[in-house]
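One protein chain omitted, others in place.
Our next item is chain A:
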Amino acid sequence: MTDPRDVVMRLDRITKRFGALTANDAISLTLRRGEVVALLGENGAGKTTLMNILFGHYVADDGRVEVFGQPLSPGNPRAALAAGVGMVHQHFTLADNLTVLDNIRLGTESLLSRGASRAAARARVDRLSRDFGLAVHPDARVGSLTVGERQRVEILKALYRDARILILDEPTAVLTPQEAEALFATLRRAIAQGLSILFISHKLHEVMAIADRCVVLRHGKVVGEVTTAETSGAALAAMMVGGEIALPEARPATAGKVLMRLDGVTTPDKGAAPGLKRVTLDLRAGEIVGLAGVSGNGQAALADLISGLILPGSGSVTMDGPLARWSPREAIRQGIARIPEDRHKTGTIADFTLTENAVLEGYWQPGFSKAGLMDWRAAEGFAQGIIAAYDVRCPGPGARIRLLSGGNMQKLILGRVLEPGPKIILANQPVRGLDVGAIAYVQSRLIAARDGGAAVLLISEDLDEIMGLADVIHVMSEGRLSPGFPRGSKTAAELGLWMAGQGFDHAA
């Protein structure tokens, strides 16, 4: 077949167990020179464990890793770097207060050195950024860069350390479609120069676009390895979840009356995160409003406002009349279901039980407490009901929620906020980090709630998700809100331009 010398990295029957759970079960994988291999899998399929073994954070129980024919010493984080493997994490590992150049040199050479070595480093960074199309100014402070630029710095950092193999963990999650295209162009140049790439993603169309081969993991095992040219997105999705899955089919909405109206609302900036800039938005009964935009463009401020965490600085918010008071509890009282962006930090308390988390918002209501005393039996009944109705896989209502997977945690939150029958649903990144099965479940619940007459505000960085679900799409950029575009009236590329900030001047 192919020349064995072409193999740059070989994972051989890697096995890792955590107690009774086998996170990686005899996983074998080869990466050849100039090739892009996509690693696909649901959450909990074992991708992260495999990466941690590769980078020496875990030691495999069995199996071995070879890089360029040499065995990689297990459990040594420096070994992978030294062998020429560079990793670009989903969450960047850059120092905001240093320049691009210093960030790149950080960890390899002393930042105090001046003169010759610094000039040499700069020349090298310049050459690398030219060769790979990674435009970024070496003297810019990382704190002032956009997310896309920061990612370029991460890639430059790996290249600067002579990485011949790049591992990218969900690299497009934080990018606009245009930025993602630029990233792919860079990756194609890297392949042309003989680098090899392992690409971790759950976005099937991207995998189809960039990868030569796909390795699909499920429950810690390799369940399929296919050449991209010979498969389809649907086939890959089926392989990931082990059966054909039906993504929810959104029926056209019949929008009713306005349940919440924001009129010229402005909120103060919060550090680097912009506040809202004269935002006007209607949420109507029976309609899903999708809010697209690159993360950090004011979505957080809008979510905080509707959640009750912040007050409008100017402008007005009305629900059946102007709001007299506004707080998280007031929002709950007014029938707003809030699915927070970060279910671990904001949505749940890790060491609390499912029961305690189920009543975290509603514990003060007559059903769950009386005269300041909790009715734990009623609370547990409520949790049991959610577990049954929302198919939460868990040991029981008394288990700590930290033991649950992200999807099951999200189902509990869904049950908590949807059971009272809300008028308005704020879903902030409701499916981020979930597996395909859980995504379909959460989305179908949101659609069902809309069909039941609720107004849904869906905030997501995933344009596909917005375009698939939303009846009306708004785009946010630097705190400004675009006009609403009806479903299907704009292409992804057109929305991408709005995400990049174009079009607002004409609209304003």
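Methods note: contacts are C-beta pairs under 8 Å (C-beta built on N, C-alpha and C of every residue); 3 or more make two chains touch, one makes a residue touch a chain; residues count from 1.
Assume contacts and distances are computed from a predicted model.
Engineer: According to UniProt, what is the chain that's been left out of this complex called? Choose from "Lipoprotein", "NADH-quinone oxidoreductase subunit F", "ABC transporter permease" or "ATP synthase subunit a".
Structural biologist: "ABC transporter permease"
Engineer: Given that one chain is not shown, which residue among A:13, A:137, A:257 or A:345 touches it?
Structural biologist: For the chain that is not drawn, the touching residue is A:345.
Engineer: For the chain not shown, which residue from A:34, A:328 or A:406 touches it across the whole complex?
Structural biologist: A:328
Engineer: If I consider the whole complex, including the chain that's not displayed, which of A:22, A:90, A:280 or A:369 touches that chain?
Structural biologist: Of all options in A:22, A:90, A:280 or A:369, contact with the hidden chain holds for A:369.
Engineer: Given the full complex, what residues of chain A touch the hidden partner chain?
Structural biologist: Missing-chain contacts on chain A: residues 18-19, 75, 307-309, 327-329, 331-332, 338, 340, 345-352, 356, 360-361, 363-364, 369, 372-374, 376, 403.
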